[in-house]
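Here the complex is missing a single protein chain, while all its other protein chains stay put.
As written, the chains take the letters A, B and C, and residue 1 is the first residue of each chain.
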Amino acid sequence: MPKSTTKISSAWRRKIHEVIYEADTPVGKAFDVTLLIVIIISVLLVLLESVPALGAKYADEFILAEWIITVFFTIEYILRIISINKPTKYIFSFYGIIDFLSTIPLYLTFFIGGINALLAVRALRLLRVFRILKITRFIGEADKLSKAIKSSLPKILVFLFAVLVISIIMGTIMYLVEGAESGFVSIPVSIYWCIVTLTTVGFGDIAPVTPMGQFLATIIMIMGYGIIAVPTGIVSAEYTTGGKDSDDSDNGKLQIEDPNYRHVNTQVCQNCMARKHQDDAEYCHKCGYSLDV
Amino acid sequence: MPKSTTKISSAWRRKIHEVIYEADTPVGKAFDVTLLIVIIISVLLVLLESVPALGAKYADEFILAEWIITVFFTIEYILRIISINKPTKYIFSFYGIIDFLSTIPLYLTFFIGGINALLAVRALRLLRVFRILKITRFIGEADKLSKAIKSSLPKILVFLFAVLVISIIMGTIMYLVEGAESGFVSIPVSIYWCIVTLTTVGFGDIAPVTPMGQFLATIIMIMGYGIIAVPTGIVSAEYTTGGKDSDDSDNGKLQIEDPNYRHVNTQVCQNCMARKHQDDAEYCHKCGYSLDV
Amino acid sequence: MPKSTTKISSAWRRKIHEVIYEADTPVGKAFDVTLLIVIIISVLLVLLESVPALGAKYADEFILAEWIITVFFTIEYILRIISINKPTKYIFSFYGIIDFLSTIPLYLTFFIGGINALLAVRALRLLRVFRILKITRFIGEADKLSKAIKSSLPKILVFLFAVLVISIIMGTIMYLVEGAESGFVSIPVSIYWCIVTLTTVGFGDIAPVTPMGQFLATIIMIMGYGIIAVPTGIVSAEYTTGGKDSDDSDNGKLQIEDPNYRHVNTQVCQNCMARKHQDDAEYCHKCGYSLDV
Partner (left out) sequence: MPKSTTKISSAWRRKIHEVIYEADTPVGKAFDVTLLIVIIISVLLVLLESVPALGAKYADEFILAEWIITVFFTIEYILRIISINKPTKYIFSFYGIIDFLSTIPLYLTFFIGGINALLAVRALRLLRVFRILKITRFIGEADKLSKAIKSSLPKILVFLFAVLVISIIMGTIMYLVEGAESGFVSIPVSIYWCIVTLTTVGFGDIAPVTPMGQFLATIIMIMGYGIIAVPTGIVSAEYTTGGKDSDDSDNGKLQIEDPNYRHVNTQVCQNCMARKHQDDAEYCHKCGYSLDV
């Protein structure tokens, strides 16, 4: 199997692959930096374009810039595909989809008819803001964070369910007590207000005016104040105990320490006697010989 | 004892019990899923019905749906009762009451005279929202969470008492400083505002306008900011130490076993007001004054 | 010395002392409960009296109730004084002052001339709200809480200083950027707004309108979001480590566990050979003989 793959891949494809997918070589680093800058610029453009004053004044400049960026991303996307042996694997990966969404918006506008104010098109063009997700490629530590959150997710979900139940019941009561004249026009709106209050956000666009309503609001706030402690406590425990009491106890702890290290086992390659194979290795990293007997 | 129950319970009752109370058999699973869906639908109906636009437009549909759901819950309720040997035990259990409240609202509306806009009836029909509590049946982890909260409840209650005392005193002062023109129309309202501020909700429906009032508000906020740490800290400790030092009974035992600690009572020396006398003390350990009257 | 004090205290004084200062006897318990109820009623009266509608309608009832309560507290205050050998010690203690403040307001109104609307008198009569502090007598656990807070106070103070410095500097910058038209009329007001924002209270009575101002506000919020973690982290650590890393390490931990236990040492009474004396004992709790040789 290694042989066959070696045949069908030419030198320049290897070169491209090295530049785009790896950051070890100077060229690879340069490419990453350029990509990072272009992503940030492209997102800033989306934001600024939405400012009425700027959007109107620099319409042409925005379109031009969008064209340049789209072309850049198009080339990147194509190179990413052709420099891999199994393109489908990349295309349907998380980043493959993000990269695709980062490229198409401008092209799609042709089929819908130019850059006009239709909601569909606006939505379409705002898709470009998701390019920000391309940056996550460069955030290694994010792994740790998301891991810590994931490990405490079940507890947090139960807690969120509790918040929801409380909001639905208290929201219904507030709707009954306050009524429409003070902004509690319907139960869904009351629930919205309840969550605004429980989470201690408190916009104040809706606020109780009756003594009874204010008394209930007080109880909701105190509850919110009390239960805000729960998710915090959960995550604190996660971090303090190094995620020890989370399901993936053994390697979970280590990846929280440093994602740049992988556990290696005592396997020895049948072919070249190489040791220190990663636990999930299927082929020897020294001679490419299959490890599963 | 199993014998006796086996005697008086026929096959079909066993079957029903298995379906309703257990989720091991496919039929039992199917029943749970159906129940879950019906509950969610019934709650959604209550919410949507309260939206003026929808409530008026689809009045008949809502009533029809409510009939179907009520019938469904009625059957469920009856089956739950007849399929148990000790129905009273279920009827007066938490879920028994919830199931009852989930069933009656529609029936009760007959006695009060049709579905009209009277507050009593509105309140009655909104009872249906408590059906959401039926879902808690399906949340196993909730136990763990509620246990953690319960174990740290005493500490949290003391803390809430502190919040209340602070709110009452600061609320009174704010009422004195700000006065009615800036929304602090009475001490209860000032206290309401104080809690809104201490809990960092901050609606802004009432806000201090005088420099002195704003200065005091600042102090209240900083206090709230400082004490929000307390419940969080408590729960964090709960989770981190696995609630080890939470159940006081344990520690109590331990300290009784510990010969270096003795229990002290609420006696106060008549002579020097010293407190913390040991239970078997006969003389004040501070001034040597006799303690027995 | 014990002898002498025994002489000057008669039986009825002992009885009163037992009733007022101790909760072991049924009479003592009854007294405490009565006191608790009267305190709560008296505070509720202050709150309700401030509600314009009620204050006007039930003016006479409020005055009558106030008279009864004042008389009650007066008697309690006198009894507390006469039933102790060293009254001054009580009078100038925390509760002594609270009890005094709880008693005088009504009397003072005579000298200022009846119950009128003057601020001085209003302030005077609102003093009664401090009666709420009399309740803290009944909250034993408060000791633990205040201890935990006290032990982490130095850290929290440094943190509050940081908040203050940030608020002063950012407030000044916001005042410069936003200016008077959007509510930032002066630096003190800007600082007030900064603290409102840093503490995540966010009343919204003042809010930035300029893009630059909103950008700075964002930074302030993120900072507030980041530093809210600090006091929480500190107190969490306090609780988790059982105040281990606080100065009073050894007994501090135990009092957090349970304030009803005191450490006893290996001292032995020279007179009656009694053991288990508390560390701060000066006289034998068995025979009243002096322990310091």
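Note that in this section a residue touches a chain if its C-beta (ideal position, glycine included) is under 8 Å from a C-beta of that chain, and two chains touch if they have at least 3 such contacts.
Just so you know, these numbers come straight off a predicted model, no measurement behind them.
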* Have a look at A:P154, A:P188 or A:P211 and name the one touching the chain we're not showing. => A:P188
* To do: Give the residue, chosen from C:A30, C:L108 or C:I169, that touches the chain omitted from the document.
  => C:I169
* To do: For subunit C, enumerate the residues touching the unshown chain of the complex.
  => 154-155, 158-159, 161-162, 165, 168-169, 172-173, 175-176, 180, 185-188, 191, 197, 200-204, 207, 211, 214-215, 217-218, 221-222, 224-230, 232-234, 236-237, 240-241, 245
* Asked: Residues on subunit A that touch the omitted chain in the whole complex?
  -> 1-2, 5-6, 9, 11, 13-15, 17-18, 21-24, 43, 46-48, 50-52, 83-86, 89-90, 93, 119, 122-123, 126, 129-130, 132-133, 135-136, 139, 141-142, 144-145, 148-149, 156, 160, 163, 188-189, 191-192, 195-196, 198-205, 228, 231-240, 242, 254, 257-258, 260-264, 276-278, 280-290
* Touch list for subunit B against the chain that is not drawn -> 200-204, 232-233, 236, 240
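Just so we're on the same page, only the chains that are shown with their structure count from here on.
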* To do: Could you say which chain's mean Cα position falls nearest to the mean Cα position of the entire protein shown?
  => B
* Asked: Can we say the copies subunit A and subunit C touch using the same residue numbers, with more than half in common, or are the two sides different?
  -> same
* Asked: If you tally contacts for every chain pair, which pair is highest?
  -> B-C
* Can you name the chain that lies farthest from subunit A, using the mean of each chain's Cα atoms as its centre? -> C
* Structure fact -> Note: subunit C sits from subunit A at a C-alpha centroid distance in Å of 47
* To do: Could you list the positions in subunit C whose residues touch two or more of the other chains?
  => 200-204, 232-233, 236, 240
